[in-house]
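One chain of protein is taken out of this complex; the other chains stay put.
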Amino acid sequence: MLKEFFNQETAPHATNVLVGKLGEVLVRAVGKPLDYAINWGRIWSLWPVHLETACCSVEFGAASSPRYDVERFGIIEAFGSLRQCDLIVVMGTITRKMAPRLRMVYDQMPDPKYVIAMGACAITGGLYFDSYNVLPGIDGVLPVDIYVPGCPPRPETLIQGCMLLQEKIKRMKGA
Amino acid sequence: MTTPLPPGIQLEKVDDRIMTLNVGPQHPGSGHMRLIIKVDGDYIVSCDPDPGYVHRGEEKMAEYRNYIQNIPHLERPVIHDSSNILYPYCLAVEELLGIEVPERAKYIRVIAAELNRCIYTLYWLAIYGIFLGHSTMFMWPAGDRELFIDLLEAMSGARVTHAYLVPGGVRNDLPANFEERCLRQVDYFEKRLKEYQAIFYKNPILISRTEGTGILSRTDAIRLGTTGSVLRASGVNYDIRKKEPYDVYENMDFETVVMKEGDSYARSYIPYLEMFESCRIIRDAIRKMPKSGSVRTKLKPNPKGGNDEVYKRVESGRGELGYYIVSNNRPEPYRVKISVGSFRNLICMPYLLKGELLGNMPSVYWGLNYWPVEADR
Partner (left out) sequence: MSSENEKDEQPSDTVAAHSEDTESLSKDEAKKFYEEKGIDFSPDSPIHPKPIPPFEKSISDKIASKFNSKINVDYVRESRIRVSTKKEDILDVAFFIRDELGYDHAVSVSGVDYPDSKEIEVVYHLGSYTDEKLASQVLTLATRVPREEIPNPGKDSSRMTSLREVFYSVEFHERECFEMFGVYFEGHPDNRRLLLPEDWADIPPFRKDFKIKGR
C-alpha cells in the first residue's frame, strides 16, 4: 500500500495534483518577495575575480580609480579569492594556453556566477582575428551574460555593462 | 604495477619538506603569468616562470600587414605606454623608407612619449601599492593618471590606444592652448609627487618590506642583461635617451637616475624619480619646440622598404624597447622582432626569488617592472 503510494507512476492522481497546487500557492506567496530580496543582495555586492587576461585590464583598473569609481554601483574592487567571487570579467584576449585555465577558474567559482566579456578580443577575437594563438571569442569556453564592446572599452562602457548585468540579475529567479 | 606514462609527462618525486605552489595565472596581483614556486617552509627554493598566457603572435601578424596597417596592433602589448612602444617602430620604418621627420613633430613626439611614460609609471605605481596592501597608493596615482590621459586624449582623440606616433611624424597637430594646459598639469603633478613620498616611500611598512629584499648586484645585473629601472637600480648608468639619443633627446635637459642598492626599494624608487625628470623634459620640450610648422611627412600609398634591415631602440617605461625589422622590397615587412624590456627582465625572476621569503614575492615580482602582455607579445 505504502509502496504503491510512493511509486509516482501508480500513485493516485489526485495526490499529485494537490501537492502541485500547494507548491504553486507557496511560490506565489513567498517566491516573489524572496527572489527580490535575494537578487537585491546579489546586485549590490557583485565581486569580480581578478583575472587580468590582456590589455583591457588597464581600463578595468581605471574603472576602480577615483574618477570612475565602479564601487558606487556595487561592483567591489577585484582583489580577493576567486572562491568568494560571483562575477568574472574576461578582460581581453584569451589565448589557447589561457582557455583551459579560464574554464578552471570559472568552475571553481560558487553558483550563481555571471560572465562579462570585455573588449573586442573577448567577444570575437578583435584585432587578433587572424592570430594563430587567439580564440575567436570566449563563447566556446564560458556562457557570457554581457558583452562590452570596445578596444579597449572606456571605463564608462564597462560601468554601463555592469549596470546592464544588474538589470539582468533583477529579472532572474532568485533561488 | 607501473603503467607507462604518456610521452612528455613525468612524475615528480615528492619531498615532504618541499612544497610546490602555482602562483597564477589567476592571482590577486597582476594576472596572466604563472610562477611555479617551490617552498621550504616560508623560503622559496626555486622559481620557474611560465609566461605565454598572452602570446598573441604579434610578430607573425606583422608579416601580413603593411607598414601602416601594423601600427594599431603593435601598440596593443602595452596600451598604457602606447607612444613608447610605437616610437622605435616609427624610427625603424623611417630609416627603412628614408623619411625625414619635421622638427616640430620630433618635439611633439618627445612630449607624447614622456606623458605616456608618466601614465605608465603611475599605473605601475598604483598596482605596486595594491600589491603591498596600500590602498591609498592605488587611489592617488590612479586618479592623477587620468589627468595625463586627458592631455593625451586632447592630443590624439583616444583614451589609451592613441596610435599618435606614425612613421613620418605625428598624426595631427597639438590642440589649441595645449602648451598652457600641459604646463599647468606638470606644475600640479610635481607638487603632488612630493606627497607620494610622504605617504608611500617614507612609510615604515613599505621600507621594511622592500629594503634589502631581492638584491641584484651590479655584476649580475650586467651579466643577466637586465634593462630599464632594474639595471639603473643596480648602479649601472645606462639610459638609451642619454647613450643613444633619438629625435631631440640630446637637446633635452634631464638626468639619469641611478641608485646603488639594487634592492626592491631602489627598483620601486627609480621610476618615481624618473617622473620628475619626465616633467623636466616636457617643460623643456615645450619651451624649445618650434611654434608652428608641419608635423607630418606624408608617405606615399603602400610604401615599400628596400632590401635592408634595421634595429632601432628607445627607452620605454620598462627599459630598452627595440624593433628589428627585415624588409625585402615588399610593402609588408619580412620579419619584425620586438625586443622588449619585460622579456629581458624575466630572467631575473628565478634568480632573485631564490632564497627569498614567500611574502616578499609580490614586491620583487612587481618591482621588476614586468608587464606580461608585453613580454609575451
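We call the chains A and B, going by the order they appear; numbering starts again at 1 in every chain.
Criterion: a residue touches a chain if its C-beta (ideal position, glycine included) is under 8 Å from a C-beta of that chain, and two chains touch if they have at least 3 such contacts.
Given the structure is predicted, the values throughout are model-derived calculations rather than measurements.
*Asks:* For the chain left out of this view, which of B:Ala154, B:Ile199, B:Val326 or B:Leu358 touches it?
*Replies:* Hidden-chain contact among the options goes to B:Val326.
*Asks:* What residue numbers in chain A mark contact with the hidden partner chain?
*Replies:* 95-97, 129-133
*Asks:* On chain B, where is the contact patch with the chain that was removed from view?
*Replies:* Against the left-out chain, chain B lists 51-52, 55, 57, 59-61, 64, 96-98, 222-225, 231, 236, 238, 243-244, 298-301, 303-309, 311, 313, 320, 322, 324, 326, 328-329, 334-335, 337, 339, 343-344, 346-347, 376.
Here is the rule we go by: only the chains that are shown with their structure count from here on.
*Asks:* Taking the mean of the C-alpha atoms as each chain's centre, how many Å separate chain A from chain B?
*Replies:* The computed centroid separation for chain A versus chain B comes out at 33 Å.
*Asks:* In their shared complex, at which residues does chain B touch chain A?
*Replies:* Within the complex, chain B touches chain A at residues 25-32, 52-57, 60-61, 64, 72-73, 76-80, 123, 126-127, 130, 138-139, 142-143, 145-146, 159-161, 373.
*Asks:* Taking the touch rule as given, give the residues of chain A at its contact with chain B in the complex, in rising order.
*Replies:* It comes out as residues 49-55, 57-59, 61-62, 64-67, 79-82, 93, 95, 97-98, 101, 105, 127-128, 130-134, 151-152, 154.
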